[in-house]
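Rest of the complex left out; these chains stay put.
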Amino acid sequence: MSQESWLPTLKTDTPEEGYNLAIKLARKAVGLTQPDENVRKKLRPVYANNADSLILASQVVAINFQTVAAANNYWRD
Amino acid sequence: MSQESWLPTLKTDTPEEGYNLAIKLARKAVGLTQPDENVRKKLRPVYANNADSLILASQVVAINFQTVAAANNYWRD
Amino acid sequence: MSQESWLPTLKTDTPEEGYNLAIKLARKAVGLTQPDENVRKKLRPVYANNADSLILASQVVAINFQTVAAANNYWRD
């Protein structure tokens, strides 16, 4: 496993860290589709001030959190 | 586990509490994307009075509830 | 478990009751986001007469039904 990997593992110590990883996963896909940071910065106020965009963004986090939570066996252990 | 964590566990005593946690998870992503509470307050009447926004919001809760319900083994135990 | 809970359990006797519970779950999130019943009543004809809104609403029910069906082990027992 490369040390520079942005995603070395899906394991996290706590649910909160798992949630943060879900956000990271959601943003990564955006960054890979639009690699230009300046464009992303310009788009940020667009969706951060639009109710439906915020809900859609929350949905992507929710889907990724399903994956991370399952990977951590829901932090039950 | 930090005492101040907003998400110390996915375990809840009842399905209803699990549903409330699903709502909390949905709102958290919105809060992290738009941290300015004043903006969020301004947006609230926008989506709370729009049928499609309400349905979309319900969808995010549903996805998070899947995660919470699975984490609690559907409160079968 | 409080007797007044709107969601005491995810268990239902039949798939049809499970489907009705999925609808209840979908509506609950709408009600919690827009607690004013008068507003919800005003919005009802908006989405009930819009094809895409109806499809979106059906999607939320479908996601919740996944949860309820899994909780009931698909009523296989």
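Labels for the chains are A, B and C, by order of writing; each one numbers its residues from 1.
FYI, contacts are C-beta pairs under 8 Å (C-beta built on N, C-alpha and C of every residue); 3 or more make two chains touch, one makes a residue touch a chain.
All figures in this text were calculated on a predicted structure; none of them were measured in a lab.
Here 3 copies sit in place, and the number of copies making up the whole complex of this structure is 6.
Note that only the chains that are shown with their structure count from here on.
Distance between chain centres (mean CA atoms), subunit B to subunit C: 16 Å.
Work out the mean CA point of subunit A and of subunit C, and you get 27 Å between them. In subunit C, no position touches at least two other chains. Those residues of subunit B lying in contact with subunit C across their complex are 13-16, 19, 23, 47-52, 54-59, 61-63, 65-66, 69-70, 74-76. Across the complex, subunit B is touched by residues 1-2, 5-11, 25-30, 32-34, 39, 43-44, 46-47, 50, 52-53, 56-57, 59-60, 63-64, 66-67, 70-71 of subunit C.
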